[in-house]
Structure formats: C-alpha cells, structure tokens
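Here it is, the structure in full.
And then chain A:
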Amino acid sequence: MRATTPLRESAPARGHLPPRPDILAPHICADGPEPTDTNAVPALRPGPRRGRWHRLRRWLGAVLVLAVLLGMLTGWRAESLVFGLPAVVLGAMLPLLLPRVPGWRLSLRGALAFALWFAVQSVRGAVDVARRAFAPDMGLRPGFRPYPLTLPQGAPRVMFANTITLLPGTLCAEIEGDMLIVHMLDTRMALEPELAALEGRIRALFALPPNPELCQ
Partner candidate 1 sequence: MLEGFGAILIAMGAVFFVAGTVGLLRFPDIFCRLHALTKADGLGLALIALGVALLAGTAGAAFRVALVWFFVAIASATCSHLIARYARHGAGGVP
Partner candidate 2 sequence: MTPDLIYGATGIAVFGIGLVGALCAQDRLRRVLALKLCSVGAGFLLLVGAWREPPSTPDPVPHALVITGIVVMVSATAVALALIRRLQTLEAEDEH
C-alpha cells in the first residue's frame, strides 16, 4: 500500500522550525490588507517614484521589451512594423486591464546569481524526482505544509511560488492570503531553510531589502 497525500496540511515537525521573528508579523511586512493599493508598501519601495509618471515608465519599458522581441523574431526587418507596431502598443496595454499590482525592478547582479542558482536547483530537483521514480521504494511521505509569506505582493510572490515548484521535493499548491501551502514529496525533509534561502535570492533578484525585519 503506497502512501498518498492527506488532504489536510500538517504543522511542520518541531525540530525543523528555526526562530523567525518575522513570522509573527507577516501582515506588517507584506503590503497590507488591500492588495491592489500600491501606496500600502512604502517601507519596501526604496525609490518613491509613483503615480502617473511611474506607470508611463513601466509601460514604455514593456513597449521596449516587446519591440526587442518582435525585432528578434522578424530579424529586424522594417516592413514588419506595419503589423508589429500596433501589436507592440496593444500588447503593452493589455496588462493594464488586469488588477494593478505594485511595481518592481530587477537587480542585474541578483538576476545573474539567481539564474545560475536556478539552473543548479532545477537539475537537483529533476535528479531527485527521477531517482524516486526509478527507485523500487520511492521514499514518499507526501503532505502539505503551510509557509508564511513575507515577500511583497505582485511579481516577487508569483516568482517565489513558481520557483518553489522547481525546487527538489516541493510544489506550491495554493496561496491563501499571506500563507503559502506547499506540497512536499517527503515531509521529513527540512522545508524552512530551503524556502528561506529561496526568499533571500528572490529579494536579491528584485532589489528588495535583504531581511524582513527592516520593515518594522
């Protein structure tokens, strides 16, 4: 009889919980109860460029990225602009229809470090799951674990959730408010140190202050 995942998440084993003062106040570190309000994250945004000018800059950035994409695809041919230009403008405007999220910026150093680390981790994750798939005893003890989120709303959180899915043995199953529900292949593995490390890397990637205590 193989163990299947119980649908209720269980509390992590006591021994694996490092002291984390920030867990006690996740709602302070995250950007407040209203997710669509950009003004609710003042402490996390170092540069206070906001409002219309800020949004225009984001839009122009999107136009630039899409134009480069179009250029790469069409081989930088001028006649592609007949269809391409309206498409780039329209494409950059579509996300404005979605609910607004706080803006973000990338740090180049953080991105390079993250890409390297990500490559290593995805190999680790794939080798781990391949080993289990071929092993006679798969060594599974699946289950759900909660993990409190301290990253701000928007891109950092989504990036965090998607990267968890590629780490060895973890899968992001749900985001409930400021709580992330992680599915683990083996609940005996240590979850918190890995996720805390990942959180640090995401903070570096998005040029956020490194430790969450800063926002108190």
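The candidate set was assembled so that all candidates are chains of the complex that A comes from, given by their letters.
Points to keep in mind about this one:
By our rule, a residue touches a chain if its C-beta (ideal position, glycine included) is under 8 Å from a C-beta of that chain, and two chains touch if they have at least 3 such contacts; residues count from 1.
A quick note: this is a predicted structure, and the numbers were derived from the prediction, not measured.
Chain A shares a touch in this complex with candidate 1, selected from 1 or 2.
By the touch criterion given at the top, residues 2-5, 7, 69, 72-73, 75, 122-123, 125-126, 128-130, 132-134, 138, 140, 142, 144, 161-163, 165-166, 168-169, 171-174, 181, 183, 185 of chain A touch candidate 1 in their complex.
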